[in-house]
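All protein chains but one are shown at their positions in the complex.
Our next item is chain A:
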Amino acid sequence: MDRQLNILVIESDETRAHSVAEALASDGTCRVVILADTSGLGRRIAEMDPDVVLIDVAHASRDVIEEMAVATSPKERAVALFAPGGDTAFMRAAIEAGVSAYVAEDVRPEVLRPVIDLAIAQFATVRRLRLELEATRRALDERKVIDRAKGILMRARGLPEEEAYALLRKTAMDQKKKLAEVAAALVTAAGLLG
């Protein structure tokens, strides 16, 4: 991290909140904001725009954060779960099962910071997988469009498959466009012409 990390700690117990904040701020790489009252949580997280949200694993407001993590949110955030006095067996199992967060057993600085880093790393992995999935999905969609455009050319001009494909590719190169774009334009045009 080449800049300060903004961490939002959701915790209503003042003593615990402050010891967490101190532990996190001790090495000077994090800026910590504590939120005790969870009314209007979604809006407030959006306003504060933290990089990481740290919340108790059993906190009732977890579902609000869950909602923000579901695809529709413009900015994704890492969520670190915090199990004080930790049920470590459960959390280990949860992590192995793929829960995208990690947990501190207690509030020692040397434990907390690595936990946050792990949460960020895990978050990055999940995001990369999601982006890859999107890319795969897009590639599949493009393939479908190209196949349809090929079919249109084959029917309209009586070309064999390889020639239809070659024509599409040549047109794309001539126009300095992507093959999928040319194919999409052809499919749209064919649709308009009936």
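Miscellaneous remarks
Just so it is clear, a residue touches a chain if its C-beta (ideal position, glycine included) is under 8 Å from a C-beta of that chain, and two chains touch if they have at least 3 such contacts; residues count from 1.
By definition in this document, contacts and distances are computed from a predicted model.
Not shown: a single chain whose UniProt protein name, out of "Branched-chain amino acid transport system permease protein", "FAD-binding protein", "Cytochrome bc1 complex Rieske iron-sulfur subunit" or "Nitrate transporter", is "Nitrate transporter". Checked against the full complex, the candidates A:Asn6, A:Ser61 or A:Thr171 give a single residue touching the omitted chain, namely A:Ser61. Summarising the interface, chain A meets the missing chain with residues 38-40, 42-43, 57-67, 69-72, 90-91, 93-94, 96-100, 126, 129.
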